[in-house]
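A single protein chain has been omitted from the complex, and every remaining protein chain is retained in its original position.
Just so it is clear, A and B label the chains in written order, and each chain counts residues from 1 on its own.
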Amino acid sequence: MKKDKTVEKQVKEIVDRYGAEKSSLIAILQDMQGAFGYLPKDALIFLNEVVDVPLARIYEVATFYNAFSLTPRGKYLVEVCAGTACHVTGALTLMERLERDLEIRCGETTGDGMFTLEQVRCLGCCSLAPVMRIGGNIHAYLTQDEIPKILRNYRQ
Amino acid sequence: MAKFIIDGKKIEAENGATVLDAARENGIEIPTLCTHDEVGSAGACRLCVVEVKQGNRAKIVASCLYPAEDGIAVDTKSERVMAVRRLVLQLLLARCPGSGLIQDLAEQMGVKPEPRFTADTDKGKCILCRLCVRTCEQVVGVSAIGFSFRGADKTVGTPFHENSQVCIGCGACAYICPTGHIEMETTKTGDSRTIWGRTFKMATCKVCGRYFAPEDQLKYISRTAGVPLENLAVCISCR
Partner (left out) sequence: MSKIKTLDDLNQAGKRGLAALIPSRIKIMVGMATSGIASGAQEVYNALEAEIKERNLDIILSRTASMGMDCMEPLVDVLLPGKPRLAYSKMTAKKAPALLDQVAKGTIEAIKPFYRMDEEEFIVLGGAKRYFKGAAPAYLRGIPTIQEIPFYKKQVKIATRNCGLIDPESLDEYIAKGGYFSLYKALTGMKPEAIVADVIASGLRGRGGGGFRTGLKWKSCRDAEGEIKYVICNGDEGDPGAYMDRSVMEGDPHSVIEGMIIGAFAIGSHEGYIYVRNEYPLAVKNLAFAIAKARKCGLLGKNIFETGFDFDIKISKGAGAFVCGESTALMASLEGAAGEPRAKYIHTVEHGLWDRPSNLNNVETWANVPAILTRGGKWFAGIGAKNSTGTKVFSLVGKINNIGLVEVPMGTPLKDIVYEIGGGIPGGRKFKAVQTGGPSGGCIPEKLIDLPVDFDELRKAGSMMGSGGMIIMDDRTCMVDIAHYFIEFLESESCGKCVPCREGIRRMKDILEEICAGKGQAGDIELLQEMSKAIIDGSLCALGGSAPNPVLSTIQYFRDEYEAHISEKRCPAAVCKALIAYSIDKKKCTGCGVCRKKCPVKCITGEKKKPHVIDRKKCIKCGACYESCKFDAITVK
C-alpha cells in the first residue's frame, strides 16, 4: 500500500486496470480491498464518480459479498474453518475459545488492531481438520490448548 | 396465441403473456405483493405461486413471471399452492407485525400467525417487495436507494444510510410502497418535505402559487429532458 498516493489516485489506477464498466465492479472492489485492507467510504464515493454505476449499486455489491469489509481489518485475519469436516471435529469449541481469549465475537477486530476473527467455509483441508488460518498460514489438527501459544507467536 | 387451462377454465393468451396476466384478464384473482404495472415483476414475494401441470409433471411457479404455454393446466388454489401462500403470510406477519396490509391479507386468506415465529421488532413494515428500488431505478432513473447486505439482514435505503446526494425528493418510492414503510413528511405549509432523512425545498407553481414539487426534482427533469426550468414551474392542475 503506497502511503504517498492519495486514495483517489489509487482508485483511478485500479479502475484503469479493469475498465470503468459495471462488469468490472467486483474486480475493482477486490483490488481496492487488497490495497486499503478494507473499502473506505470516501474511496467508494470517489469510485462512483469514475465508473458508470450508481452509488446505491456500489454499496449493494460492497455489502453483499463476504470478501469485502467496510471497516478496517486487523493486522492478522484469524479464520476458523467451519466446514462440515471441521464442524464434526470440534470447530465450534475452537471458535468459542478464540472468542474468549481474544475477547471479541466472531466478525469483530481486537481493540489493538491485531486480530480480526472470522469464520470461513471451507478451506478444503479436510484431512487436517479442525483447521484455522492466520495470516495465510494453516494450523492443522488444532486443539484449544494450542491457541494461546499460537496467538502469542503472532503478537511478537 | 397460447391455449391452456386455469382452474378448469379454457384460456387464450397472447404470446409472451404471463399466467398472471392471463388470469387477471379472465377474471381469475391471484394475490400479489411485489408486482406492479410500472416496474414489472420481481418474483420475490412468492405469493402469486400457482401449480402448473404438464403431462404427468407438476411444478410450483411464480405466475407473475411464468410464460403462458400451450397445453398446461394451471391450478391457482391447489394444496401445495395454498401451503406456500400460508407460509409466506405467516413469515411476513412475523417479520412485520405492524403492517396493516399483511394483517388484512392474512385475515382474508384465513391465515393465523405461527406462534413459533418470534415477531421481529427491527424490520418496520418493509416486506422487501423491491418496488421502491425498482421504481427509483427504472421510472425515476436516479437509483438513490438500493439494497444492502443479504439474507435476513437485507435492507432498503440510501448508501451508508446517509443522505443521498442524488435523491430528488419526488416521493415515488413512498407512493409505491404497499405497506407505508417509507415515510415522507411534509410541513404544514407544504414548503418542504423530508424523505430518507433529507429535507427538500418545494417549488411553487407560477400560476396558482401552491407548493407542488421539490426544486431538486424540477432541476433533475430540466437537466435530463433538456427542458428549461421555467417551463416546468407549473403544477398539473394549472397546465
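The working rule: a residue touches a chain if its C-beta (ideal position, glycine included) is under 8 Å from a C-beta of that chain, and two chains touch if they have at least 3 such contacts.
It should be emphasised that the depicted structure is a prediction, and the values quoted were computed from it without experimental measurement.
Undergrad: Sort by label and list the shown chains the missing chain touches.
TA: So, taking every chain into account, the missing one touches A, B.
Undergrad: Applying the definition given at the start, please give the residues of chain A touching the unseen chain.
TA: The list for chain A reads 21-27, 29-30, 53, 57, 60-61, 64-68, 82-85, 87-90, 93, 96-97, 100, 120-129, 131, 138, 140, 143-145.
Undergrad: Give me the chain B residues in contact with the hidden chain, please.
TA: 42-47, 49, 60-62, 65-67, 80, 83-84, 86-88, 91-92, 94-95, 114, 116-118, 127-128, 130, 147, 149-154
Criterion: only the chains that are shown with their structure count from here on.
Undergrad: Once you find the CA centre of chain A and the CA centre of chain B, what distance in Å lies between them?
TA: The answer is 35 Å.
Undergrad: In the complex, go through chain B and note every residue touching chain A.
TA: Residues 133, 137, 142-150, 158-160, 164, 166.
Undergrad: Hey, which residues of chain A end up touching chain B in the complex?
TA: 41, 44, 54-60, 63-64
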